[in-house]
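In what follows, a structure is listed as structure tokens, so that the remarks can point back to it.
All protein chains but one are shown at their positions in the complex.
Letters A, B and C name the chains as they come in the text, with residue numbers starting at 1 for each one.
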Amino acid sequence: MSYAKQMLDTTPSSFEFDAAALAECIAACFDCAQACSACADACLGEEMVAELRKCIRLDLDCADVCAATGRVLSRQTAYDATITTAVLTACAAACKACGDECASHAQMHDHCRICAEACRRCAQACNALLGQS
Amino acid sequence: MSYAKQMLDTTPSSFEFDAAALAECIAACFDCAQACSACADACLGEEMVAELRKCIRLDLDCADVCAATGRVLSRQTAYDATITTAVLTACAAACKACGDECASHAQMHDHCRICAEACRRCAQACNALLGQS
Amino acid sequence: MSYAKQMLDTTPSSFEFDAAALAECIAACFDCAQACSACADACLGEEMVAELRKCIRLDLDCADVCAATGRVLSRQTAYDATITTAVLTACAAACKACGDECASHAQMHDHCRICAEACRRCAQACNALLGQS
Partner (left out) sequence: MSYAKQMLDTTPSSFEFDAAALAECIAACFDCAQACSACADACLGEEMVAELRKCIRLDLDCADVCAATGRVLSRQTAYDATITTAVLTACAAACKACGDECASHAQMHDHCRICAEACRRCAQACNALLGQS
């Protein structure tokens, strides 16, 4: 079981979302932040780095937005629906943009293929929570 | 002149926003991230910490969202309007919620009064950019 | 297989560490950042929050240091041994301090018990890499 799920199971605070969907979204945000940071670095190491500028930039943005979203969702004490909805919306948008860009390089660069998977999983998890809120 | 403005003046990439408004928003995001981190810690040090849970939680959220927004705005190569708009919207929401909460303690805690100022300046700067996009 | 391992398997850049140890450390850093963020929030939600100030503060520090370390380790292009060693040392120190504090509350708070596990795993993974560098 992920730490995210274990922490939700043991917090004294109640939360608004289904626990499994929330734990999945938290884990997906942290995983996607890692994959995007690594993909930006892998793109930087490619010979054709000049053609990967857009991918690097979206990777860096997506990593930052996923990291912030994963932290906000890890807090359930004194829940604020407005912030949560706005952050999930931004995260879904960043994961969509970055995932689409990475998917367009997926046949040439395996790191982009893997990163596109991480982005899509995270976008889905964010949208699942937005559907509950 | 802030580093944010100097960096915008020397980047080879073009950008979509008025340079002064963009530099102000970047600086406001980093300043607000600092003020909110410090306010969460100051609240934690107060005797009445149990009554400041909501304030601490919003401070932590606002710090994370401002930090991510300041980084996204610091990137102008391969600009993505969708991500930028979603991130600015989330940041304005976080600053509004945190600033309102801090303002409600402003007479009792000077650190909340200062943090509320930082939040309002950042919310205004985000809204100014949203008005241009 | 973790995204961290998959990304290391597909980066064009070479790296200095054993791939399995590096992937474990990256995953441990991101997992520990999540657990510490959640533990700070769970402590904030406890009735006895005033007695958990030190734990909350160490959780927040450890979350930030682990997040930075996980990102630095996710980059292998143009490796810099000095930064990597200094960051791993700081991360091991933060995880030791936070893990010891959380362990001292482990019988009372299950979230502290789980967080202590995450901290110890991360400290071990950092020390394993330091032993290779």
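Here is the rule we go by: contacts are C-beta pairs under 8 Å (C-beta built on N, C-alpha and C of every residue); 3 or more make two chains touch, one makes a residue touch a chain.
A quick note: this is a predicted structure, and the numbers were derived from the prediction, not measured.
Undergrad: Among B:Q34, B:T85 or B:Q124, which one is in touch with the chain left out?
TA: B:Q34
Undergrad: Footprint of the hidden chain on chain C, which residues?
TA: Residues of chain C in touch with the missing chain: 53-54, 57-58, 60-61, 64-65, 67-68, 71-72, 75, 77-78, 80, 82-83, 86-87, 89-90, 93-94, 97.
Undergrad: State which residues belonging to chain B touch the missing partner chain.
TA: 2-4, 6-13, 26-27, 30-31, 33-35, 37-39, 41-42, 44-47, 63, 67, 70-71, 74-77, 109-111, 114-115, 118
Undergrad: Touching residues of chain A against the unshown chain: what are they?
TA: Its contact residues with the unshown chain are 40-41, 44-45, 47, 49-50, 53, 56-57, 60.
One rule holds for everything that comes next: only the chains that are shown with their structure count from here on.
Undergrad: If you average the CA atoms of chain B and of chain C, how far apart do the two points sit, in angstrom?
TA: 27
Undergrad: Provide the list of chain A residues touching at least two other chains, using ranges where the numbers run on.
TA: Only 67, 71, 75, 77 qualify.
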